[in-house]
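Only one protein chain is missing; all other protein chains are in place.
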Amino acid sequence: MIEAFQLTKSFGPRVALSEIDLSIEDGDFVTLMGPNGAGKTTLLRILATLSRPSSGRVRIAGMDPAREGERIRRCIGFLSHGTMLYDELTAEQNLRFYARLYDVPGASSRVDDLLQRVGLSERRRDKVSTLSRGLKQRLAVARAVLHGPRILLLDEPYTGLDPQAVDALTDLLVDVAGRGCLILLATHRINRGLALGRRVLVLDQGRLIYDRPRETITLRAFTEFYRGVTS
Amino acid sequence: MSFLRKLLAVINKDIAAEMHTREIISAMLVFSLLQLLIFSFALDLHAAIAETVAPGVLWATIVFAGTLGLNRSLAREQRNSCIDGLLLAPMSRSAIFFGKVAGNFLFMVLVEAALVPLFSALFGVALFRLSVLLVLGLGTLGYASVGTLMAAIAVNTRAREVMLPVLLFPLALPVLIGAVQATGGLVSGGSLVDVAAWVRVLVVYDLVITAVSLVTFGYVLEG
Partner (left out) sequence: MRGSDNYLAQHLLTVGSGLVMLVALGMVFLYAPREAVMGDVQRIFYFHVASAWVGFFGFFVTFLAGVGYLLSGQRRWDVLALSSVEVGVTFITMTVVTGSLWAKPAWGTYWTWEPRLTISAVQLLIYVAYLMLRGSVEGREQRARFSSVYGIVAFVTVPLSWFAIRWWRTIHPDILTGGDQMAIAPRMIHTLLVSIGAFTLLYAALLSLRMKLEWTSDELIRMRLKLERRSRG
């Protein structure tokens, strides 16, 4: 469960997030939409404990990030713009390293299993620097779900993916969501946002201006609304 | 112990990365050799003055070469936002700090291991003694400590290659003075007791700077 109360983040005079109130239940699949610079990345980084709010409160699984950071980090998986992968290490070494940091039990079979699921079994001994953008992104996804997080935060996970990898990622997300994992996926593209989420949020200039269940939204009306925001 | 296990994981990761690329060690080593060459000509290094100048040349070489390794090591964490990956993991910031310091210390010591026999052979000064190695270790530890902190800052600035030495050198002055004096005292025939004051400078510096770096490192990383 994710909760935010009056969450505000400013960088000097620029306000990136303004008084966000938000509550997401366990197991929900929510898409977070908004144009570039709307504050999506800032919000995800705060929820991932990578950044601290200027004011307001955040609770992750009922815990305060400032006090119980380590326990919260155990249940969070975060996929950001950076792949968080070491170019100098092989695909397998990267996952094994992170598995050690997260104390993943049965690490080697877990790593094998994940490499297979993202289609990298054959290239497991290749250095990450030799992988294509799409393959790197697949590995980054594997890294994010490695420790079986209960909360998965994804920042534009589809950028740079080939169509085949898009399908693989969607399958993986549906599977993870099916196991009761809370997913918050940020994207600026309408079709992705509406295709996956059960609830849709829209951020604009740091404010949460839209919050509705997916089934009450029609593509047409939403497209019109979203155009108004992005123009 | 979870702290130690994760610290070791960070060190292992750096070693594995270095085994694949060898870019940190080779850069430091080649640069050190070039410096030796330049110093030899610049100071006209021959046996008669070697004993007085060698400690200074040795430490200048280590200090300059060290910045290359420190920069690379922290730039690796910066690339692809790997540092976020470390911060996201359930581990304390101090485990990240000590892990990186240990890795940088290790790489510098390996370069010194090649440098010391070369120095002894070229200039005829006896560096292969336990006391000298102890001084090398103490000096390198303090330098790696403050250097890791400064490199973590420098890789986030424009012109990072220039920024690291500018930030680091004036803060590393006590290490340089202490290490050069202690090495000099030992090379000219003294024992550890004779250079005890300098060894104390190094120990105090190591303790103080490691404590301060440890406390402030977390603030460098998270925004």
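For reference, chains read A and B in written order, and residue numbers begin at 1 within each chain.
Here is the rule we use: a residue touches a chain if its C-beta (ideal position, glycine included) is under 8 Å from a C-beta of that chain, and two chains touch if they have at least 3 such contacts.
Keep in mind that this is a model prediction, so the values were computed, not measured.
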Contacting the left-out chain in the complete assembly, out of B:65, B:86, B:135 or B:149: B:149
Contact with the hidden chain (one of B:32, B:104, B:131 or B:181): B:181
Contact with the hidden chain (one of B:4, B:38, B:113 or B:212): B:212
Positions on chain A where the hidden chain makes contact: 11-14, 52, 54
Hidden partner interface residues of chain B, rising order: 146, 149, 153, 156-159, 163, 166-167, 170-171, 173-174, 177-178, 181, 197-198, 201, 204-205, 208-209, 212-213, 216, 219-220, 223
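Keep this in mind: only the chains that are shown with their structure count from here on.
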Residues of chain A that touch chain B when the two form their complex: 48-52, 70-71, 73-74, 76, 78, 80-90, 93, 97-98, 100-103, 127, 143
Chain A contact footprint on chain B (complex, rising order): 2, 5-6, 9, 12-13, 16-18, 20-21, 23, 76, 79-82, 84-92, 222-223
